[in-house]
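All protein chains of the complex are present and in place, except for one that has been dropped.
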Amino acid sequence: MAHPEFAAKALDRDQMARRVAAELQSDWVVNIGIGMPTKVIPHVPAERDIIFHSENGIIGMGPEIDGVNEVDNDLLSAGKRPVSLNPGGSFVHHADSFALARNGRLDATILGAYQVASNGDLANWKLPGARAGNIGGAMDLAAGARRVLVMMTHVTGKGEPKLVERLRYPPTALGVVRKVFTDLAVLSVTDKGFHLDEIVEGLTPEDVQRVTDAPLYWQTAPAAIRVLTREKG
Amino acid sequence: MAHPEFAAKALDRDQMARRVAAELQSDWVVNIGIGMPTKVIPHVPAERDIIFHSENGIIGMGPEIDGVNEVDNDLLSAGKRPVSLNPGGSFVHHADSFALARNGRLDATILGAYQVASNGDLANWKLPGARAGNIGGAMDLAAGARRVLVMMTHVTGKGEPKLVERLRYPPTALGVVRKVFTDLAVLSVTDKGFHLDEIVEGLTPEDVQRVTDAPLYWQTAPAAIRVLTREKG
Amino acid sequence: MKQRKANSVAEAVTGIKNGDVVLIGGFGRGGVPENLIEAVCERKLRDLTIVSNNAGTGHTGIARLLEEGCVRKMMCSFPLAAESIVFQELFARDAVELEVVPQGTLAERIRAGGAGLGGFLTPTGVGTDIAAGKQVLTVAGRDYLLETALRADAALIKAHRVDAVGNLTYRMAARNFNPIMAMAADHVVVEAHEEVPIGGLDPECIITPGIYVDRYCICPKP
Partner (left out) sequence: MKQRKANSVAEAVTGIKNGDVVLIGGFGRGGVPENLIEAVCERKLRDLTIVSNNAGTGHTGIARLLEEGCVRKMMCSFPLAAESIVFQELFARDAVELEVVPQGTLAERIRAGGAGLGGFLTPTGVGTDIAAGKQVLTVAGRDYLLETALRADAALIKAHRVDAVGNLTYRMAARNFNPIMAMAADHVVVEAHEEVPIGGLDPECIITPGIYVDRYCICPKP
């Protein structure tokens, strides 16, 4: 959820998905986590040939299929929604699927998060003090992918910053996040902390800093987030 | 090679293979090592359904094919001789093949040996003092199979005993050998050392003891080795 | 030939015992041996440890096993999905134990069990709650957790095709945990959609060799 103050200017989920899609480069192998990240696939520019991996053993996963009557449980995304297999795709068992996650051939994974710290620490599986949480494939993907890209709202539903100086949530992996895509900004994790790469139109760097619980640094004029159109890709 | 004194009474390789074949029980999965053990397959009684494994990823290997003109290098035994695949057979890669070797589903492996000690230690890869040796799959098979069956001559070409109290050769695996099939006798490895199960016809237990470098023990009259006929099975 | 085929689903699961650690294939609703699980429920077994990626959906399958009180402990990667209502209710009142394992580590622990290994070093979980009580070893300058192999008494497997030798193929992403679980249990029970004659499966395309299968039954795809 966007910070109430900036709600009107914040990107919607579709726009966020477009921005993340634009980040993915030709010939990358990209793992798609559950939730918001699954929206990225339909927005990948047609000329970029990207191979999507789903943790449940799909290499060459296509977009989720909407509006099907008969769901085939044998071809679901990690989020358990019906998907297609692209031409040239294949199936592997779970050990081989996570071998890929840790192998070095996975160019990127797109994950949701509760918090990201300015040193790249990621929290996305357990609430503080909770007795249990859902790890799923996130720990392996975060530890193994070449680039961990996080896609999340800039603040919680209660307006609390999710970009922080030190995690207050139990970590999923340490020092792994490369870039964060929120509804307000795109930020890189650097040796000096969060670098503000892009801002949604109509906000200033200082606006973004106010809803972020870690120091940001930026060039004189960070670019506007490039979201081309609102139409479905 | 048989001890010169007993050469006339010793089993030939074909007879040894018959005796080992008789040991294999229905529904066993049996790995066949290189050399002498490959001769076992054709002698398995027809009513026993045994699945042979070859370390190079063949499950359901048939016997070696003699006298073929065109050797297909894509279907060779561990000893690199052309073989067939039995109906219901399949292929796995090397990591999966050795997963099977260590899995517990491999009922037996049949290996050759330089020496076997009365505590079950096996030596079959390296000569004492040598700079290198051929391990192949023997260490994994010896460590992983449920039953390690050794098939070897009772003494070396120079007449030196190969059944010993303590290995003088570098070990392949410790305490693993279950049973030894030589050209003179069949012996079980027990907590009390080598038990003489069967003897080739015409020899006494004392004869076998004389060419063995470890104490043997036996019942009043060990059975004669059961080798039914000399014809090819 | 070893008689692997059971005449009914009920007959197929007679080898599962009270107190068993049982691997159950599937990811979400894909590749779950639902008929075998239901048959185990009918047997009213107790003190099972269930190893599966999820902790049940709705009131069928693993959820029913939980509901009928068959389960002492769950090992899974994603216990608190919206659909795992039975598990969450039991867990809230301490009526079931839970071990949460990262999904890739769960898969690899099972694979190690199936490969006769004692354990492995993984980068997953270093510096997290998952590392508690585990040895950290450094190889070539990188830290790894030592995770131990997981081997089970039994496995319930969902396959697509089977032959009388027990060879299996799977269907699309329903493959998931099934092939590695089939290697990691002492007693492996399979439900398959259809049976083919021996030789009816291409030897190049058999995913689980029949040597890992103890019993199978046929449950046609609905």
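Each chain carries a letter (A, B and C) given by its place in the written order, and its residues are counted from 1.
Just so it is clear, contacts are C-beta pairs under 8 Å (C-beta built on N, C-alpha and C of every residue); 3 or more make two chains touch, one makes a residue touch a chain.
Bear in mind the structure is a predicted one, so any value in this text is a computation, not a measurement.
For the chain missing from the display, the contacting residue among B:Arg13, B:Lys80 or B:Arg226 is B:Lys80, taking the whole complex into account. When the missing chain is restored to the complex, the residue among C:Gly15, C:Gly69 or C:Gly119 that touches it is C:Gly119. Checked against the hidden chain, the listed residues A:Gly144, A:Pro171, A:Gly193 or A:Pro222 yield one contact partner: A:Gly144.
From the set B:Ser97, B:Thr153 or B:Thr212, the residue in touch with the chain omitted from the display is B:Ser97, counting the whole complex.
Listed here are the subunit A residues that touch the chain not shown: 26-27, 29, 49, 51, 59-60, 85, 87-92, 95, 98-105, 144. Mapped onto subunit C, the footprint of the missing chain covers residues 108, 112, 115-123, 137, 139-140, 142, 144, 146, 148-149, 169-172, 202-205, 207. Those residues of subunit B that touch the chain absent from the view are 54-58, 72-76, 80, 85, 91-95, 97-98, 101-102, 126, 131-141, 143-144, 170-174.
One rule holds in what follows: only the chains that are shown with their structure count from here on.
Common neighbours of subunit B and subunit C under the contact definition above are absent. Inter-chain contacts peak for the pair A-C, counting C-beta pairs in contact. For the pair subunit B and subunit C, the distance between mean C-alpha positions equals 36 Å.
Once the centre of each chain is set as its mean CA position, subunit A and subunit B turn out to be 57 Å apart.
For the pair subunit A and subunit C, the distance between mean C-alpha positions equals 30 Å.
Those residues of subunit C in touch with two or more other chains are numbered 111.
Contact of a single residue of subunit B with at least two other chains is seen at no position.
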